[in-house]
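Okay, here's the structure, questions in a sec.
A single protein chain has been omitted; all remaining protein chains appear in their positions.
We call the chains A, B and C, going by the order they appear; numbering starts again at 1 in every chain.
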Amino acid sequence: MPTSRLEAFADGIFAFAATLLILNLTVLPGAPLGDQLKSIWPSYIAYAVSFITIGIIWVNHHTVMHQVSHVDRLFLLLNVLFLMLIAFIPFPTRLLAQSINLPAQSNAEAAAVLYGITLTITAVLINALWRYAATGRRLLRADASARVVQGINRSYAPGPFIYLAATLVALVSPRASAALYALVALFYVIEASAFGR
Amino acid sequence: MPTSRLEAFADGIFAFAATLLILNLTVLPGAPLGDQLKSIWPSYIAYAVSFITIGIIWVNHHTVMHQVSHVDRLFLLLNVLFLMLIAFIPFPTRLLAQSINLPAQSNAEAAAVLYGITLTITAVLINALWRYAATGRRLLRADASARVVQGINRSYAPGPFIYLAATLVALVSPRASAALYALVALFYVIEASAFGR
Amino acid sequence: MPTSRLEAFADGIFAFAATLLILNLTVLPGAPLGDQLKSIWPSYIAYAVSFITIGIIWVNHHTVMHQVSHVDRLFLLLNVLFLMLIAFIPFPTRLLAQSINLPAQSNAEAAAVLYGITLTITAVLINALWRYAATGRRLLRADASARVVQGINRSYAPGPFIYLAATLVALVSPRASAALYALVALFYVIEASAFGR
Partner (left out) sequence: MPTSRLEAFADGIFAFAATLLILNLTVLPGAPLGDQLKSIWPSYIAYAVSFITIGIIWVNHHTVMHQVSHVDRLFLLLNVLFLMLIAFIPFPTRLLAQSINLPAQSNAEAAAVLYGITLTITAVLINALWRYAATGRRLLRADASARVVQGINRSYAPGPFIYLAATLVALVSPRASAALYALVALFYVIEASAFGR
């Protein structure tokens, strides 16, 4: 089985999950619009952080698929589970944006934990995808270079631990946790700007 | 007519139907978020079961298209009807998730029956698609092996009966029926894990 | 400019407009679900008619693009306007399904007229697309056969008049108009079944 149709399905879900994030932005009909548009600033940040995070994961998924020459059923299944997490991201994004500024700290905590669990499992699954394809060069292209394979191994490995740490921080301070999610996205933006050429 | 544009249209509908499932997850603004996120656990399971089910059907559709070299208008029409059922899945998924834990058993029954009818017709249509393409090798690639064709015949045939049986179970116990829908998805996950290499 | 990216954009909008139709199906949380699922039968029919109609237009658009070798800016613009109408279809579909069974006949009339205007303009635009490409063989493939070109001319020409007639019928009887929209879709289904091989 060729990889092109898996890429089309995956790109559709990445693009759609990112676009659906806009439905999280809402205002009330009655209240003054200018004030509301200022007061929902956490929603803008949440939109940007989740959109960029999905964009980064999309680049990573592309990096995996670029090394893969063919797929088997278990790899397809891992992809379906991985994409199930991608499509889930808009839900905790909305909850986190809506609760982070409320007085009830427990709501923000629940939202930040769900957001963190979602990204932790996503990071685990992209590692699982990659390790399954790369172990013994099971699904790799014949000309995949050992240096590139090692590089991907190294760059994906910290993801689950970073997001797990940010999830645990949410139990102490949801705002610090939200700041960490934003910092991870920002780190990739800066890194790509500085070294991305 | 080549098959590539049908695949693009189909992949789009598979991807959007799967991603739209996330809109089924909702919480009320007032109530404590942590409690609500726990109490909507049937929605998580429904999301996962329907997402994986759509993923499995997508793999099956790919398997059909991989054997097909060209399409005619009746095959296109069967595909439109089939995709109409795929795009329908988010609706009974939401109903089933919202009603399965309510005291009113009749609501859960109606939702489980609608979910089952949807998947039964979907399974009938993918069999119809395949049989139409394969009968007399009408639309098959010249090099499609008889062994593969027989294998697809055998593996798709039970689908309608399994889902019809689960639909009938809903008339007795909606929860048992919902468990069956989940078990079918889980069976494919385990089978792919065990034999999918 | 090659035609492949226009097809990708168009297929995305066709697939997404068709999938969004499912958001038109809604039930109220309180009332018995079984009764509601029966009482919203016009929504099922509206879903099926609009989904099949979009599917038919998608096949027609593919037929046009299959004869076209390259595109220019005016053809791109006509495509954007045409796709704008395709993406509009879910809105009058919802209105028609929700109003057709209400006592207030005037609501159903407004909905049926809007549905008809939408499909009439859509049919005008696919004719415009095709005529622009085909006149003087402006954008056609060098090997496009004159017989196929004539055949497309003939088969697309009646569309605007059929939908305009059904729109005018809505001013007398919205239900007769809705039945006509369904009959047009059904006609294509039967025609494809009988002659589509």
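Throughout what follows, contacts are C-beta pairs under 8 Å (C-beta built on N, C-alpha and C of every residue); 3 or more make two chains touch, one makes a residue touch a chain.
In this text, all values refer to a predicted model and were calculated from it rather than measured experimentally.
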Contact residue for the chain not shown (choose from C:Ala111, C:Ala144 or C:Ala182): C:Ala111
Residue among A:Ile22, A:Leu102, A:Val148 or A:Leu171 that touches the chain left out of view: A:Ile22
Touch criterion as defined above, residue of A:Ile52, A:Ile117, A:Val149 or A:Ala182 at the omitted chain: A:Ile52
Residue of C:Ile22, C:Val59 or C:Leu83 in touch with the missing chain, whole complex considered: C:Leu83
Contact set of chain A toward the excluded chain (per top definition): 7-8, 11-12, 14-16, 18-23, 25, 27, 29, 32-34, 37, 47-48, 51-52, 55-56, 58-59, 62, 66, 188-189, 192-193, 195-197
Hidden partner interface residues of chain C, rising order: 1, 5, 8-9, 12-13, 16-17, 20, 23, 72-77, 80-81, 83-84, 87-88, 90-91, 95, 98-99, 104, 106-107, 109-111, 114, 138
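We adopt the following convention: only the chains that are shown with their structure count from here on.
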Centre-to-centre distance between chain B and chain A (centres being mean Cα positions), rounded to whole Å: 26
Centroid distance [mean C-alpha coordinates] between chain C and chain A, Å: 36
Chain B: positions in contact with at least two other chains: 8, 12, 16, 23
